[in-house]
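A single protein chain has been omitted from the complex, and every remaining protein chain is retained in its original position.
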Amino acid sequence: MVAWTPVSVPEIDLMNKHARTWREGALILVAAALPGVSIILFKSLDIPNALFSPWLPPGNGHLLGTNDVGQDIFFQLIFAGGRSLMVGLAAALTATLVGTLTGCVAGYYRGIADRVIMGLADIFLLIPDIPLVIVLVSFFEPGLFNVIIVIAMTSWPGTARVVRSRVLKIKESAFVLNARSLGAGDGHIILRHILPHTGELILAKATLAVASAMLTETGISFLGLGDPCQVTWGSMLHGVFAGAGLINGYWWWYLPPVLCISVTVMGFNLAGFYLQKGWGGNVLDDLSLNKQGRTQEERQADDLVVTGIAPPVLMKKINKGTKILAPEPDTRNPISKAHNPAPHSRPPFFCLKRPVFQILNLGVEFETNQKKNIKALDGVNLTLENGDRMAIIGESGSGKSVLFLAMLGLLPGNARISGEIFFKGKGMTSFSQKQYQHIRAWDVAYVPQGAGNALNPVIKVGHQVSERMRIHGGICKKEGMVMAATLLGQTGIINSHQRVHYYPHQFSGGMNQRVLLAMALAGENSVLLADEPTKGLDDKTKEDVLNIFLKFDREAIAVVTHDLWFARKFAGTIVVMYKGIILEQAPADSFFKAPYHPYSKALLNALPFRGILNPVIMSSHNGYGEADFGDNDGGNGDRGDQKDKKFSGGCPWVRECEHFHERCWHMPRLYSHNTHKIRCWCHAPKN
Amino acid sequence: MLLKINNVDKGYGNGRFHKKDMVLKNVSLTLDKGKTVGIMGGSGKGKTTLGLLMAGVIRPDKGKILLNGQDIWAGSRKERDKKKAQIQMVFQHPDAAFNPRWTLEQSLREPCHIYKIPLSPQDITKKMAMVGLGIKLLKRYPSQLSGGELQRIALARLLTISPSVIVLDEPTSMLDVITQAKIIRLLMEIQENTGISFVFITHDGALARVMCHEIHDIGDLSCSSDRVINPEHGIFIPEPLPCIKYHETR
Partner (left out) sequence: MKHVTAAFCQYTLALLAVLALNFLLIHMMPGDPLVHILGEEGYYQMTRQPPAYIEKIRETYQLNDSLLKQFLSHILRALQGDLGWSHHHGRAVIKIILPRMGWTLLLLIPSVLISTMAGGTLGALAGRSPRGRLDRVLTPLFLLIYSVPGYCLGLFVLILAFHVDALPMGGMPSGITDMALYMMMPMGVLILHSTAYKYMIMKNAVLQEIHEAYVMTARSKGLDDRGILFGHVVKNALPPFITVVAMHFGFMMGGSLVVEMVFSWQGMGTLIYDAVISRDYPLISGGFVIICASVILANALADVIHGCLDPRIRSGNRFNE
């Protein structure tokens, strides 16, 4: 059974939030305690028991009139309210204590304790609470104390469940593992790491528990099953019902308790929801050691790039891992030969070279909650012609994926686009959603990254592969399956007629990557954009994927990758991006022989075979004159550092460039040099 | 012989509710002072488990892990702690390695707090300088730093208690190539300066070849000396890009 909390809104960087949440929580508790205090005050006045004439309407010395016996409703209301609140608070407190304790034990120590506690909790959760309370109360004496205990009994499992999963999550998070590897004991980990991260959750849960405890209490006293000697809001209502107050229209008698109950329960509920929002459900998700194979980092990276809703500080999480250098296949191999000729000497697929995509001065910014916008792309000029095989390389956060999303019109709502993209001569920025959908359906196929996440887990792969043709091409499900089987066969999946009926989780990562490729093949679209097709694959699969790519005969293919080996094998043109700016564009052969831009050089030098042992190649020049920045690993330059602002106009590589010069504070143009286009002052024409 | 692993077995699951899942079987390995041993293998082959075993985070089911000839799991709590402090570990995800609610200074002080060792501000400055960072960064929270910077601080944190062995579990796989190169260089510098020993766990053959004096390959369940790859042969190590000049291994 899935543990659901009533309303949880996943969001928000908790860093700055938790202090505020604590304060608010404390305020709520104080507010809740106030009526209890007032009760003690009123109790000393002994007013509620005084009797006046019955059914007096409000006024005449009685703020809210009197009831059938002649008790003053206003004082009774306050008196009863205190008691209702007390029951709610006491029951919630007990339930929270028990739930937290059991949840902690179950979550931290696991094993048998976990099984027993959670089994018990599951059983308790299955039993509906109001009937249980009714039965227990009718068998026991219906005293307030019993009611409290019984309510606590029914509501601890919810807390225990939530606390357990939270504790479990933190316990398995990397920083706790780190602390343990440092040599920390259980005490240190529980006290310093786990409890501080569980506090707000428990508070939120406790607040909601007060609401539900009050709900149950007023419910059973409304039925007249509570303690007859103790007046609560529920039993006041019971009195109205029993005394036919509703029919006789004594509104001052029934309205106040109804309103009081509603407002109080609502208040606690809203407060609880608010606190829950504050802890944000999955703050720790990105920290946990995920064992399901799809690492949170990947997911986070996808999320961030795709949605762009993350605060700037998080943008740096888009790390794409390292390069894996696969063995160079035999050059006599005919497949590997196919890529050897440079694109201009390659026999063109069509007689005339004409641009498929023309990108002019494209800039993309993401609006964020904070005032600062994230600049993902800046001044990108790129032409993709038919017959082109282009690889866009660069490190994480360089905006490669955003470029593709912009070309497909898939940028999220908070993206602001400047410049223009022409698809076969038509300007895309003014397209409507319908036109974009038409282009995605018929012209441009996209291979998304992240093989594990990019497929819908509950739909058969065959249906996913053929979906494009089913929806746009009007074929039926059966035909779609046959088509999908053929396509999957083309991408090297054996026995594809059976495997179209599989679900993504039954495939390995490499297989899922093939499914994504087959999906892009399904529409016979003329342009193919592939985002990190080799990410997370082992060397063997990578080679297979490469071979599939080499067999594609599309008008134009562009691949975003950080895998230099793949880029070299596949592409005719290499485009180097860094921090949303194109730094170099060159024919592949020439690029890998001798890149021009200092960044490209650094990139190739950083491969394990050269630069690491040779510190001279890597420049240690530091644009700040301060040792505060160890390195600059592609975090979009947007980490809230004021110093970064200084560079916003200049060459993005200025910090670490070995040929640093004063003019580098200004952005160079894209200069042509031989077959290369380089954005560097070093290659500016001398004048 | 600084660290020696003797015929170690490790499996997960307690054998009652779950079937016991053997991850490592009969693994032996030795590490000398000032040397780096590489451990390679595909995913799910137990590289990280071996790392955790060596760092004394988890107990082996069978076999012994010896530090200077003494079993690290033997003796009283105090003796164990003393041995444990000598072997430390760096993990794959620098972003997740720090408590997100602590400033980095708090995190940096954590090991000293655990082992009750005093740590002066001068020490902090010195250790941070060793990893090439200023102390200003310590005022910040982990989410405000880049992966490379965090990985450096993770190293500095371990250096505060001067361990003799550091187990590096894919320390650069989440970083970009250029940052990776810098971190690897930094590690080698630290080794030269302090004579520390590394266990370098990676899936990247080329990287292992640059870093390590000796590379072991974890096959199915075992990692024994007869499977040691001689770096000269490089059977498991892919060829470099032809345009890039081949560099001698260490």
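Note that the chains are named A and B in the order they appear, and that numbering of residues resets to 1 at the start of each chain.
In the analysis below, a contact is a pair of C-beta atoms (placed from the backbone, for glycine too) under 8 Å apart; a residue touches a chain by one contact, two chains touch by 3 or more.
Keep in mind that this is a model prediction, so the values were computed, not measured.
K.L.:
Please work out which displayed chains the absent chain touches and list them by label.
P.N.:
When the entire complex is considered, the left-out chain reaches A.
K.L.:
So which of A:191, A:266 or A:594 would be touching the chain we can't see?
P.N.:
Here the residue in touch with the unshown chain is A:266.
K.L.:
Kindly state which of the options A:254, A:423 or A:681 is in contact with the chain not pictured.
P.N.:
A:254
K.L.:
I'm checking contacts with the chain that's been left out. Which of A:122, A:186 or A:524 qualifies?
P.N.:
Residue touching the absent chain, from the options given: A:122.
K.L.:
So which of A:95, A:117 or A:455 would be touching the chain we can't see?
P.N.:
Considering all chains, including the one not shown, the answer is A:455.
K.L.:
Which parts of subunit A are in contact with the chain that was left out?
P.N.:
1-4, 6-10, 119, 122-123, 125-132, 134-136, 138-140, 165, 211, 215, 218-219, 222-225, 237, 241, 246-247, 249, 251, 254-255, 258, 261-262, 265-266, 269-270, 273, 299, 302-303, 306-307, 408, 410, 433, 437-442, 445-446, 448-450, 453-459, 464, 467-468, 471-472, 503, 505-506, 516, 519, 523
Keep in mind that, in the parts below, only the chains that are shown with their structure count from here on.
K.L.:
Centroid from C-alpha atoms only, then distance subunit A to subunit B, rounded to Å. What do you get?
P.N.:
30
K.L.:
For subunit A, which residues are in contact with subunit B within the complex?
P.N.:
13-15, 18, 111, 115, 173-175, 177-185, 188, 192-193, 196-197, 283, 286-289, 297, 313-314, 316-317, 319-328, 395-396, 538-539, 562, 564-565, 568, 592-593, 602-613, 615, 618, 626-635, 639-640
K.L.:
So in the complex, which bits of subunit B are touching subunit A?
P.N.:
Contacts found on subunit B: 14, 17, 42-43, 52, 55-57, 81, 84-85, 88-89, 91, 93, 95-101, 110-111, 114-115, 129, 131-134, 136-137, 141, 143-149, 152, 154, 157-158, 172-182, 184-185, 188, 203-207, 209-210, 238-247.
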